[in-house]
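Part of the complex only, each chain left as placed.
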Amino acid sequence: MTVRFGLLGAGRIGKVHARAIGSNQAARLVAVADAAEQAARDISDAYGAEMRTIDQIEQASDIDAVVICTPTDTHADLIERFARAGKAIFCEKPIDLDVGRVEECLAVVEQTGAALMVGFNRRFDPHFMAVRKTIDEGAIGTVEMVTITSRDPGPPPIDYIKRSGGIFRDMTIHDFDMARYLLGEEPVSVSAHASVLVDKAIGEAGDYDSVSVILETGSGKQALISNSRRATYGYDQRIEVHGSKGMVAAENQRPVSIEVANEKGYTRPPLHDFFMTRYTEAYANEIAAFIAAMSAGRKASPGGADGLAALRLADAALLSAREGRTVRL
Amino acid sequence: MTVRFGLLGAGRIGKVHARAIGSNQAARLVAVADAAEQAARDISDAYGAEMRTIDQIEQASDIDAVVICTPTDTHADLIERFARAGKAIFCEKPIDLDVGRVEECLAVVEQTGAALMVGFNRRFDPHFMAVRKTIDEGAIGTVEMVTITSRDPGPPPIDYIKRSGGIFRDMTIHDFDMARYLLGEEPVSVSAHASVLVDKAIGEAGDYDSVSVILETGSGKQALISNSRRATYGYDQRIEVHGSKGMVAAENQRPVSIEVANEKGYTRPPLHDFFMTRYTEAYANEIAAFIAAMSAGRKASPGGADGLAALRLADAALLSAREGRTVRL
Amino acid sequence: MTVRFGLLGAGRIGKVHARAIGSNQAARLVAVADAAEQAARDISDAYGAEMRTIDQIEQASDIDAVVICTPTDTHADLIERFARAGKAIFCEKPIDLDVGRVEECLAVVEQTGAALMVGFNRRFDPHFMAVRKTIDEGAIGTVEMVTITSRDPGPPPIDYIKRSGGIFRDMTIHDFDMARYLLGEEPVSVSAHASVLVDKAIGEAGDYDSVSVILETGSGKQALISNSRRATYGYDQRIEVHGSKGMVAAENQRPVSIEVANEKGYTRPPLHDFFMTRYTEAYANEIAAFIAAMSAGRKASPGGADGLAALRLADAALLSAREGRTVRL
């Protein structure tokens, strides 16, 4: 069985998913929709997909699943429409910036019985999957402390910042999901500190660019998250899990791993420049997992509840940082 | 322009090239030929290629180029046939195990003006390319000493060994090509030592499994090559170039780069299991380079002369090891 | 000029300092005092020092400086006595577990004009010193975020825990000092989470064994500290500083740095087993800095004010963890 896809949104992340679908032998990209015609055409040309409107895709009988890569404020509406249209849905994070709206949307998903997977791509990175597998095999005993370092190479445009819901909902949300994935237990309290150290304009837009967060679970497990909107040496993505019997860590990845030595020392090249190159395999694995779940009639994971849980942590962290207090969930 | 390919041979390395062609947007795999029907069918199904005979491919007007992945003893004949048929040719190494036969074959290529590229895939590994680029940029000054460590995870079947032409022509030949590529100057003398340390059956088949080679160029640059047919920790592929101003090295690659620590220490997973996974990107880049050269009307490199030069080094090394003497070229 | 030392306390850390003094050509260990006669004799024999009482050392005219390695609850009294006796004083951290008592003691030091250095040995580790030097040279721009991972190989005896003042005053205090040293700015707020994950008996003794702390300075710089009383892979001591132009990190140290590869992967030995081996050079550098300051008539650093500042952070962290709130200083 080949899963027939419609792609909603042909921007940066849409292209990433188009490539993942295009190189998956169990999938075919049938249609792409985007108001920006050239972006849609590029994908159409590259993968032999038709250019259609969202309405046409909604009504199409030759589409089994959609990938939602449109702006965040359209996600919840589109999920509801395509859930009602009986399509399987893969939606980029977040479902919405508002917890109440996410809850409404998930109620529709529940009622319609639609398959919904949320795009926390990092769960599908082979290195992070190996970390999780190491935990599952018992090699480090009981998980005690998770440390996540996540720094973007540089800040996005201020316009993006303004629509992003803020750093906790836009950037840290991936780390909240990763912390949940690795802790294996829900956080019950959050302490966050947030500053503007990278670019004053980010502060003027009401957001932060440098944050530190501690999550604590009911049994006292802890997760530390360190975020910055700028790392001169590339896209810094590290996780480390400390347990009763040992430790497992996933190091950074670089596109080229040579080392040059001279009188100044030994130098390795910078890290990947951003998520499109760093997480190429993760995006391919993610769509493959979505397809595999569809084929097997299983629920795809992470699902709507995971999206909601991460958003709640983001809201709690924002409250913690703003009011300078530990927030209990 | 899309380059239309015929694939001759659907075995292990044939599959690797089929995948590289299949994922290259400037190429299309039109036909595949293999006496082993199931192998041909697998590739046919996966890439939408027709199953044809070699004769049919030779005469086809819808084929621009062939990739020769058949057994070594057919390479020279096929190169000659397809050179005469006006096709561009990508041939897996070696062209032939006999220098005289290679010279004859290259004469035909010369006469027909055919485009011929020889499959020294390692030249297209992104890490080794970065080593070469570092040299070209002058970052390590003048090249003085090249060190190549190349160990297979385990020996091939004895039947393969018997037909292989011996370790120097089958395995070290890649390192001879890499040494030439990095030295930037032709070796003029060779000292080789060869032993049977891994498997006595290899010795009984008249071959060696563990070899050390020194190459020296006219100006005194040196290359050291260390080969073993068995490395318990995976496919060991390292190069290091020492120059007047510094050193550049390409480290081993692993499919998953985590580290697990416990009371026994810090453990990283083994290396890639063999060339198909280690050199995935190299194979894709190699075919891309072949296509790019065709499109640009340039000679693809490495060509027939490179194949011949590496074979001559292999013959010299064998002579050196057998007779216990340094051999001058 | 040779500085003549009296050592007060011949226990584990006393031995470390005796060795540092013994191998410093500008110093001589003249006397050692300890109620445990065998411990004192061991040091006396090894370094040719006399065994004396604390009173004798206090009144001795052949002693320029003392190193206080007695139990914590004697530190403040001894500092006051030797300050009045006109000796230079090196005192192991902490000065006292009570901020008020520390303030009294420092007032005496102030009045007497005594030289007082406090034993934050990590400031003298060559790797951490190189981190600081990198910052001072401007190589990473403005410091933004400091990350400190500090894990003991295993918990101390419960008796020690009971007298220790708790993990924040006993263990994290080193990290608070390191954070101050690297941030270059005083923290103004602290959020700490603390759990008992390693050993219930630690919890029953009223202490924690696993803590996470965020410090924030007035300008929004942040420091993250992760502590555990147990790391199966050795004494885990890492620092990383992220700045506007780059990042600098000091990795863990191991006594032997080989790597063994086999079918299970690549394994490096565990880390140093604890501070005596990990910080051998730091202890030697520390005493050398104390001696150098004395010789130059400079104030030794870190001094009493640094000891007090770290203790205040420890108290604030304990309050934060106990009451589940961010504490402002």
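Think of it as A, B and C in the order they're written, each chain with its own count starting at 1.
Rule of thumb we're sticking to: contacts are C-beta pairs under 8 Å (C-beta built on N, C-alpha and C of every residue); 3 or more make two chains touch, one makes a residue touch a chain.
Everything quoted here is computed from the prediction, not taken from an experiment.
> Because only 3 copies sit in place here, please give the count for the whole complex.
Full complex, one repeated sequence, 4 copies overall.
One rule holds for everything that comes next: only the chains that are shown with their structure count from here on.
> Please find which chain has its CA centre nearest to the centre of all protein CA atoms in view.
So the chain nearest the centre of the shown protein is A.
> Based on CA centres, what chain would you say lies at the far end from subunit B?
Result for max centroid distance from subunit B is chain C.
> I need the chain pair with the most C-beta contacts, please.
A-C
> Roughly how far is subunit B from subunit C, centre to centre by C-alpha average, rounded to an integer in Å?
Here the centre of subunit C sits 57 Å away from the centre of subunit B.
> Roughly how far is subunit A from subunit B, centre to centre by C-alpha average, rounded to an integer in Å?
Roughly 39 Å, centre to centre.
> Which residue numbers or ranges of subunit C touch two or more of the other chains?
Answer for subunit C, listing residues that touch two or more other chains: 231-233.
> State the interface residues of subunit A toward subunit C in the complex, per the touch definition above.
It is residues 142, 144-145, 147, 149, 151, 189, 191, 193, 195-198, 210-214, 216, 219-222, 224, 226, 228, 230-233, 236, 242, 244-247, 320, 324-326, 328 of subunit A that touch subunit C.
> Where on subunit B does subunit C make contact in their complex?
Contacts found on subunit B: 232-233, 261-270.
> What part of subunit A is in contact with subunit B in the complex they form?
Subunit A residues touching subunit B: 23, 25, 46, 126-127, 130-131, 134, 139-140, 245-251, 253, 255-263, 269.
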